[in-house]
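Below: one structure in structure tokens.
Every protein chain but one is kept in place in this view of the complex.
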Amino acid sequence: MTVALSIVVDGIAYGMILFMISIGLSVTMGLMRIVNLAHGGFALLGGACAHVLTNSYGIPFIPALLVSVMAVVVLALPLERLVYRHIYRFSELEQVLATIGIVFIMIASVNLFLGSTLLPIRMPPVVSSPVDLGFKVLPLHRIIVILAGLAVVTALYLLVERTRFGIYLRASVDNQATAASLGIDTPKVYLAAFALGAALAAFGGILGAELLPIEAYYPLRYMVLFLIVVAVGGMGSIIGSFVAALSLGILDTAGRYLLPDIGTIFFFLAITAVLALRPNGLLVKSS
Amino acid sequence: MSANSTIAAARPQIRGAATFLPPIILLAGAFVAFWLFPYDLGFMTRILIMMVFVLSFDLILGYAGIATLGHAAMYGCGAYAAGLFAIHVSADPLLGLAIGAAAGALIALVSGLLLMRAHGLSLLMLSIAVTMVLQETASKARGITGGADGLTGISMGPVLGIFEFDFIGKTAFWYAFCVLFVILLVLRVVVASPFGLALRGIKDSPSRMRAIGTPLYRRKVAAYVLGGAIAGIAGALTAQITSLVSIEAFNFALSAEVMVMLVLGGAGRLYGALIGTLVFMTVHHIAAGIDPFNWLFVIGFMVLAVVFFLPEGLISLPKRLMRLD
Amino acid sequence: ETIKVGVIATFSGPNAIWGKQFQEAIQVYVAQHGKEVAGNTVEFVYKDVGGPNPDASKAAAQELLIREGVKYLAGFDFTPNALAVAPLITQAKVPAVIFNSATSAINKQSEFFVRTSFTLWQVTVPAAHWAASNGAKKIVTAVSDYNPGVDAENAFVSAFEEKGGTVVEKIRMPLQTTDFAPFLQRIKSSGADTVFAFLPAGPATFAFTKAYNENGLKQAGINFIGTGETDESTLDALGDQAIGLTTAQHYSAVHDSELNKAFRAKHAEMFPKSTLNPASVGAYDGVHLIYKLIEAAGTDGSEAIEAAKGLSWESPRGPVSIDPASRHVIQNVYIRRVERDGSRLVNREFDVIESVPDLGFSR
Amino acid sequence: MADALLELDSVVAGYGATHVLRNLSLKVFKGERLAVVGRNGVGKTTTLATVMGLTRQHSGAIRLNGQSIDRLPPHMRSQLGIGLVPQTRDIFPSLTVEENLLAGVRNGASIEEAYELFPRLKERRHNGGSKLSGGEQQMLAIARTLMGKPHIILLDEPLEGLAPVICEGLMEVFHALSTQGKTVVLVEQHTRLALDFADRVLILEQGAIVLDASAAELKANRDLLDRHVGVAVK
Partner (left out) sequence: MTTGLQVRNVSKNFGGLRVARDITLDLPAGARTALIGPNGAGKTTFANLIIGALEPTSGSIYLDGHDISKLPEATRVGAGIAKTFQITNLFRSLSVRDNVRLPILERERRTASFLRRYDGDSAVEEEVEKTLAEFQLLPLADHLVRNLAYGQQRLVELALTLSLKPRILILDEPAAGVPSSDSHLIIDAIKRLPADLSVLIIEHDMELVFEVANRIIVLVNGTILVEGTPQEISQDPKVRELYLGAGHG
């Protein structure tokens, strides 16, 4: 019983981190349909920026977080105008190649300035203090991540499904020429969506850094993890990604509690089973 | 109609001089490379093996349009199978290649039965999952595979009973080259066959392919198995030439790199696969040699430049240049 | 005559730290001792293999041996990279000095391997003995599930049980894991008083030590003992939560000796942004060994290997010698605790187990 | 004659490097009903797409109310009052019928108007766009463009795939639009329909206009038409 409860609590806590680090990819890859392998790159840049701010300049965590997210957005805007805008039109394979190229450059830049070692983000000590839930001890920062995750998923759902912007975005992605001829300013819609994706990547990267520490090769090291969440969640579905992240978190945690010896094999077999049964994502019935 | 003449299908029939020229260039290239860079045989052999591997992926991705990120599964199985075969059964290299091919084909068949029903992102993830499971299994089966330390104790007999593997790597170079050459000729036949045309049809419009009565799934599995067999051969070559197999053979990075090399060179073109591999590995080698800490910049910018200026891959460079004037 | 030494290591990618540490230590040694040895000029040629990649390692060795005509090979961070060159060095009769790879079995693959680093058994057995004689009764092991982890687990368990301790649980954690909460939960409920952990340096160690604190194990009075987890290269990243972690290793950057002070001072002067770690001393002593071998045997590999056997010298880590049987370094193993020293964290030695050979070689 | 509402002046345009339109010049006047006919592949669709800004324009000028618009991106041309119903319909598959309409809404248009025009769409309002029948997609494409309240409506074979009753109804709608002062440009394969609808007819051949005549004139002079469009008619 306590094990089951632990699995659920730890699983949700872990799943929420998975959600936070991959939600930016759900926006760029799921909604905008760019095979954006550079997603982790934006998380890396956000994390590296937060590292420098908290470590070298002693800026407190919260302002550092906000400044870093803003900094990534500021970088993403010209990048979109100059580079990504052309990438949208590429075939999927070309997108793979282009975004790999971008991520290489991002990694090399961080490597050049900060080296290839871990880039810790200093947090107030209280954040990593254990909180006793009665049946279980949970670090405070996980509770913060859970709350942040809930806020992000709600806001994003409303934005995409309930606003005109959401409709414009999905229309532009489906058929840019037609959307434009209906008067939708597709370049601006793309720019906004892309910046949102980059901001979320940075936000998630920084919040998730307690578990997936930032270092120059972060984008490549965890690429599979980001992709899994989006794949299991289903392209373009925010709620899907959320459910997927939580399920994967619980699944992986269950594997570690119950079958630690074959945890990895169990995890990937389970993913295989899910994708075989639901090739379009957890929430979408296969047609 | 004359307005359209420039956009006419640029697929000349491979006939006459065009049939023989590329293999001759390849052969000549090998001799020149062998003669010019006698000290880099080890590195050049790695390029040749990688070419075999990328070619096998070209059949699957470039021709049939099946995008996976787990091609290392077949490579790794081929490598382990050939390595174990050499240790426990026979040191004959060619037999080992056959075993590698069989292992690659077998894993492609078993996983392909599942994978070929999927597409898009889920196919990518499934293929990654298969590779991860294999890697983890190899890592855990320490008694058989040596785990993370690698499978050691491989020592190969002479090729065809005549050519001993030498210290400098001459035999290895020509051995790998001959394998590449044969594979290339085989693939040329395959892609120009009705089966090859059907693969291109599948890539283009699966639903239409079904509507003309093609058993899509079977064709895709067949292509995957064929590609898997060739990838297995590439793995077997590595095992034989390095005399060691490590679990890195199943690395995700390897699968991703293969895709990058292929797209860089030009997917759906056999020579594109060769050029992509050659350029990627050479640039990597030279750049990493000059500045190991920052070579990633060079690769990053090269890759970006190619997608932006040569969207059909490096192989389209000559065509581009000719069109300029 | 110019004698070339080929250094095969990882200079690029996520593991580039190894190559960097090697190269810095080599340069410090050369700066201190010059490049002239017995009338020869020693020149180092570096080859990057980008991580664990035996194919690249073998090709690099071929190129070094054939084109560069190197008389000594050196470096080697990952075990497969070292294993891949074994047939080559045996054939070429060229000694290869291992600066880091810690698998005992490597030296069995070729007569021409000599090692100046450590093996897992060499540091883990002393850790177990020390724990047993310092109050640990019930222990749980938590290791990453790959060869080095399993090696460490075996070494620790056998040594600890030998001393009469009880191992209540052996946990193997998947290598890819970053969320250790479930394992720490198990450790907590196992009833052990001490946890022995082994994880690869980098993100895994980072997340594990964090989780160790955050899940309240420290408060619950479960002690931590490890080996390389508090490596100087990641220590600052671990931050204050690392304070108090106890580890057994053959070298600490703040080892208290004249030789080490000189090493550190020169290193700080040449590479102010960098720190020393066990890989540094492995390389530093490796170069020292190569110099000695050149003095003794010049470029004759077989003779050099003979000369290496039994050689002893004073290293920045303390007294060392090469075991003639295993061609591996015999050295002191120190018990250290992480402390804050001004602005940085250090591994402060407070106990020592002397003259430990490679205890894993005969297994 | 009054100044043209829309004017193409020696326009050369195409896809990539190819030229499909070669020196095409035409004028459309306010409130006019203009039909464009021509055989397959002569560039009818390309003409409309060029007006909308969807092709590569190599040279020439496009003016709306005398203002040059050829540098403007498509969405700004749309905001200036040009509306296009594409030949391939281009329904947004990941949007529902209603969202498809919302994507086109501007200037306070109400989707109820669209539902009034095509009751069938109201029945299927929550259907995914990709799951409509061919004809329903055609209705949706027309309704969606009308949601933008364009002044000048470019219709690329809007009747294709519609049941005859609906076609009749639609032609009435187009008529009504033009009587409200809107300008309608209709590309149509069926010459009879085009002649019935239009005031003026343009015949396109290989990216250029070969005939510009009033519908009445053409009706009276069938062989003129046959010569250009119906060369293959037995």
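So that you can tell them apart, the chains are marked A, B, C and D in the order they are listed, and the count of residues begins at 1 in each.
The rule is short, and it goes like this: a contact is a pair of C-beta atoms (placed from the backbone, for glycine too) under 8 Å apart; a residue touches a chain by one contact, two chains touch by 3 or more.
This is a predicted model, so every value here is computed, not measured.
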| item | value |
| --- | --- |
| Partner chains on view for the chain not depicted | B, D |
| Residue among D:3, D:116, D:168 or D:217 that touches the chain left out of view | D:168 |
| Residue among B:21, B:189 or B:290 that touches the chain left out of view | B:189 |
| Among B:198, B:241 or B:287, residue touching the chain not depicted | B:198 |
| Residues belonging to chain B that touch the chain removed from view | 1, 4, 7-9, 11, 13, 189-190, 192-198, 200-201, 204-205, 207-208, 210-216, 219, 222 |
| Absent chain, residues of chain D that touch it | 15, 37-42, 45, 87-88, 120, 124, 131-136, 138-139, 157, 160-169, 189-192, 229-234 |
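We take it that only the chains that are shown with their structure count from here on.
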| item | value |
| --- | --- |
| Result of counting contacting C-beta pairs for A-D and A-B, higher pair | A-B |
| Inter-centroid spacing, chain D versus chain A (mean Cα positions, whole Å) | 43 |
| Chain A-chain C separation of Cα centroids, rounded to whole Å | 36 |
| Overlap residues in chain A, where contacts from two or more other chains coincide | 111, 220, 264 |
| Multi-partner residues of chain B (at least 2 other chains) | 136, 140, 293, 296 |
| In the complex with chain C, residue positions of chain B that touch it | 39-43, 45-46, 136, 139-140, 142, 147-150, 152, 155, 167-169, 238, 241-246, 248, 288-289, 292-293, 295-296 |
| Chain D to chain A touching residues, read off their complex | 52-54, 73-75, 77-79, 83-84, 86, 90, 92-95, 99-100, 102-104, 106, 144-145, 147-148 |
| Contacting residues of chain A [partner chain C, same complex] | 6-7, 10, 13-14, 17, 111, 116-120, 122, 125, 128-130, 132, 137, 139, 141, 210-213, 215-217, 220-221, 252-253, 256-257, 260-261, 263-264 |
